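Removed: one protein chain of the complex. Kept in place: all other protein chains.
Let's turn to chain A:
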Amino acid sequence: MSVLVLAEHDNASLKDATLNAVTAAKALAGFAGGDVHVLVAGKGAQAAADAAAKIDGVAKVLLADDAAYGDALAENVAPLIAGLLAGYDALVAPATSRGKNIAPRVAALADVAQISEILSVEAADTFTRPIYAGNAIATVKSADAKKVITVRGTAFPKAAATGGSAAVEAVSGSGDAGLSSFKGAELTVSARPELTGAKIIVSGGRALGSGEAFTQYIDPLADKLGAAVGASRAAVDAGYVPNDYQVGQTGKIVAPELYVAIGISGAIQHLAGMKDSKVIVAINKDEEAPIFQVADYGLVGDLFTLVPELTSKL
């Protein structure tokens, strides 16, 4: 099977989510000894394409460089991919906000039922994926001739970013569909590691009570540990931290080496985003809190005294 991977990038550099998607694509291509190609659609994206060409196991990189693709608008990128799909058996996209936005639009253009957020490739047409906030895992078999798939990053290891030497080939599509335009972005700037790639995550919940308390209690602990900062939906809804901090069923899915949940009760929807972490620590004053049912180490007590103590003793 020949598989096309949609690269996640910011034109200048390739994002790690691409590497997880390549691993899934390799598993899929392996069923019939096909190639894995990577599509970099962007504007001034040569550097991202060059990085994609070095990924181990990638046979070719397609670079669609056009102002219309610079902001990854689905209306413009999806027809490009649907056109290219004629030469492939499958599209594999990372289940990032960008991949989730674009892939279903491609699937509909290609008249394919998409398989979202796969956890494993069981056969060329069979995959596992989480349903009901990860409380059940479905094994699904696709009858479509072509597959359109998004990949849950935490379920596939990263392909090696070096070792490959694929050729970069220019491709073009129909450009601007004239339906949408990009007006601007408010990106969260942080010196800390990115949530989905972090080895350690310190997350805070409603119990913090304010943005100031996040700064005063969560940030210093995160900095001591070299950790990323996450949050529950309640903390985001209350405006303590930006939306992109949310971990859970409808936020980010993470699986770090260490996840520290502070003042988070452990609702199903939160657990859905972090229960595959290697070691989970919970600090909560309620010893009955559901978070303790998944925590390796639980500490019962007031976060406002325990967290500063932990930070100072590390």
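Everything that follows uses one rule, which is that a residue touches a chain if its C-beta (ideal position, glycine included) is under 8 Å from a C-beta of that chain, and two chains touch if they have at least 3 such contacts; residues count from 1.
Keep in mind that, in the parts below, contacts and distances are computed from a predicted model.
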Protein name, per the UniProt record, of whichever chain is missing from view ("Iron(III) transport system permease protein", "Amino acid ABC transporter ATP-binding protein, PAAT family", "Electron transfer flavoprotein subunit beta" or "Cytochrome c oxidase subunit 1"): "Electron transfer flavoprotein subunit beta"
Full-complex contact with the absent chain, from A:T96, A:T154, A:S203 or A:S265: A:T96
Chain not shown: contacting residue from A:V61, A:V112, A:A159 or A:V247: A:V112
Absent-chain contact - pick from A:L73, A:A166, A:V229 or A:V247: A:L73
Chain A residues that touch the omitted chain in the full complex: 73-75, 78, 96-98, 100-109, 111-117, 126, 130-144, 178-188, 196, 200, 225, 233, 236-237, 242-244, 249-250, 252, 257-258, 268-269, 275, 278-281, 287, 292-300, 306, 309-310, 313-314
